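For this depiction, one protein chain was excluded, whereas all remaining protein chains were kept in their positions.
Labels for the chains are A, B and C, by order of writing; each one numbers its residues from 1.
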Amino acid sequence: MKMMIEGSMGVAYMVMRCRPNVIAAYPITPQTHIVEDLSQFKADGELSGEFINVESEFGAASVVLGAQAAGARAYSATTSQGLLLMGEVLFNMAGMRLPVVITVANRAISAPISIWNDHSDAMVMRDSGWIMLFAEDNQEAADMHPQAYKIGENPEIMLPVMINMDGFILTHAVETVDIPSQKEVDEFLPPYKPEEYLNVENPLTFGNLAEPQWYMETRYKLQETQEDAKALIEKIADEYKGKFGRYHGGLIDTYRMDDAERVFVAMGSIIGTLKDVVDDLRARGEKVGILKIRSFRPFPKEKIREVCGHVKELLVLEKAISFGLGGVLQEELRSTFYGQKHQPKVLGFVLGLGGRDIPPKSLIKLYEVSKGKEISNEFVDLRPEVAPKGSLVTL
Amino acid sequence: MTESTKTKKQKPPVEESLLTCGHRACAGCGEALGAKLVMDAAGPNTIVATSTGCLEVFSTAFPQTAWRMPWIHSLFENSAAVAAGIEAALRNKGKHDINVIAQGGDGGTADIGLGCLSGLLERNQNVLYVCYDNEAYMNTGVQRSGLTPYNARTSTSPSGTESFGNQHQKKNLLGICAAHNIPYAATATVAYPQDLMMKVKKALKIPGAKFLQVHVPCPLGWIHKSELTIEVAKLAVSTGLFPIVEMQYNKVTRTRKIGKDRRPVEDYLKLQGRFKHLFTDTAKDELEKVRQIAQANIEYFGLE
Amino acid sequence: MSKPIQITTKPGSSKEYKTGSWRTSRPVFKHDTCNDCRICVIVCPDSCVSGGDFKYDADLDFCKGCGICAHECPVDDIDMVLEVK
Partner (left out) sequence: MKEIRLHGRGGQGVVTAAEIIGQAAFADGMFALAFPSFGSERMGAPVQSFVKISDKPIRARNQIHEPDYLIVQDSTLISMIDVTSGLKSGGLVIVDSERKPEELGLKIDGRVLTIPATKIAMEIIGRPVQNTTLLGYFAAVTGLISFDGVKKAIEERFPGLIGQKNVQAAQKAFELAGEVVNV
């Protein structure tokens, strides 16, 4: 059913449709509305899962870990500091192959404290072993949840999945979201039936100590599984399309890329803004398109190479930075093409940190003024009093 | 002893423990003994979540495990929360007849894991939390914890010209837990296995959150002979330094009286290298402070 | 695609690992004054004392020789003797 609702509400509905047995979460802006809505569903008797109020995000993650290990489908949501506080548990879940799903309402990291959107929180967790998906709009964020459970719970994958949606920009935006019926979601997503779980009939030990003669093998397998997940993410996106008629991309999505020479690369809600920008530039005769990274982990190197055969320049726009190196996504793109026959030039821009608005005019300007330049880690729309000399686009 | 009396008293063969042999605990390990007793009291219809520490390390070196019940280790500070998740999952699936036990050492419980433990107790989820209290971080080489007793020497509270060891008092963990107004909170010790096992069985019959602090000597960290584990544990009780009590809804309901068996604290301290520095002329005042701690315990719980 | 590595372990599989070699002295169960109280079974941290009918023994594949059983035996029916190396 199509509803004009907040992104958080759309996610909450979809989470409920996935029938989690256990939800544990701790409030933090801008994730709060998701768990408030789920709490209300529980209070109204609509949600059959348990809702566990916890003392911290660390506790929330630990509760869902325990629940998932006991054979339940578990869910949590968080952001920013909360995600960092969960960090130790997140790594543990991936190592223990527990296919939990959490939603991250992406937000900047303190200090200085900022409750507004960027992707710094997710980037901290990029090496956790989780599958990491990024949503462009609220429909996609909602639709990602049944897909995420189905990907993670596949017996050959068994990995947790993080669904990233931009805090405030998506979580607090009211727009149309089509929420499928319970029956439809049930047809798509079967109940979680793990082969192994904490069970008195088959009393296995989970979470062993691995001495040096074993630890590396577990990590090797985790890497191998991430690679294996690539095909499954694509397959399940197709399956979802077949069932619900909606497709937001597989590992990636593309927009007007057929003959594009310069291509924007980005993740999350900025893709929507970029679509308007690209239409505008196309109307002026520019050969420009968009490469949307939907799956950040596993990182779709092969798929990116496949669609970029004719592309001359990639303009990577990202809402995070790895201090002392630069933009994370731009480095991933450079490594994607390292040693390849065709190597498009990679330009890297950092923007939208801590909720800095990203107006289309800034994107158009950076498109224009970056032509023919070598750029990496260029901050967009800095205040002029801070921007270095020669900055391409300032406030 | 005649043949007939022997036949009369005959018992069935010993069943294999749920924490079985082949684990790698030190010889004389009080924690291994405590955990074995807890598991065998709980029985096989139990799921266990364990925090990082000696107990996990010595029992689960991949690809083997000494546990014969469904068992999970996640992290140092979260066994209470992991158990809470297990309990919620079982409840949601309508499996109400399975025991859930969370366990950890004193560091994992009273220090780094106190937040998760408090959350569990606050929610009064149907879980028994067992803290194996060997009074320091033994897994990492005997560093002090919040449950290290006053004046005990550890590698991070050494004795020296300016110090007599740990200068902080042992945290009142039982009181902290009981103050959550949970239906059952108690202490026990490997010195009295029957009492310990009775408490585990009793706790598991009570719905809601239960807490049990088990005193478990560590021959390595306390520096005593391995065969003295039980004897040392008994002396902790009879000196008043480790009171054995039961509390229900934050009220003391039962205590193990010391009475005539009361022994001076020196009898306990002298068996352990961690208190050796207290037996010098300059340490007389400090020894007196330990006596006062024992006396305060005895008076508070009415152990005489 | 291949299945994730088996990261769980089978109950009681620690018995594949023999800790008996850690021992410097061993308990000798004399089966003389035994009163079948089973304290030796109960107090063994290594869960390696078993038996019944007034006859108990430590499994020397696992016994680490801590001596608790001998020390706690109320009828002095267990001796600790040095391992001959």
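Here are some notes:
Operating definition for what follows: a residue touches a chain if its C-beta (ideal position, glycine included) is under 8 Å from a C-beta of that chain, and two chains touch if they have at least 3 such contacts.
Computed from a prediction, not measured in an experiment: that's the story for all the values here.
Although one chain is omitted from the display, it touches the following shown chains in the full assembly: A. Listed residues A:V124, A:V174, A:L222 or A:V369: the one in touch with the omitted chain is A:V174. Of the listed positions A:K42, A:K243, A:K275 or A:K301, the one in contact with the omitted chain in the full complex is A:K275. Residue-level contact of subunit A with the missing chain is found at 4, 6, 29-30, 115-117, 137, 166, 168-170, 172-176, 269-270, 272-273, 275-276, 355, 357-360.
By our rule, only the chains that are shown with their structure count from here on.
Contact count check for A-C and B-C (C-beta pairs in contact): higher for B-C.
Subunit A and subunit B have centres, each the mean of its CA atoms, that are 43 Å apart. Between the CA-based centres of subunit A and subunit C the separation comes to 53 Å, rounded to the whole angstrom. Measuring from the averaged C-alpha position of subunit B to that of subunit C gives a distance of 22 Å. Contacts with at least two other chains are made by residues 7, 9-11 of subunit C.
In subunit A, the residues that reach two or more other chains under the touch definition are 96, 203-206, 208.
Interface residues of subunit B, counted against subunit C in their complex, comprise 1, 6, 9-14, 16-17, 19-30, 32-33, 36-37, 59-69, 190, 193, 219, 225-231. Listed in rising order, the residues of subunit C touching subunit B in the complex are 6-7, 9-19, 22-23, 35-36, 38, 41-54, 56, 59, 61-62, 64-68, 70-72, 80. The touching residues of subunit B, when paired with subunit A in their complex, are 44-47, 49, 56-57, 60-63, 65, 67-75, 77-78, 81-93, 98, 115-116, 118-119, 122-123.
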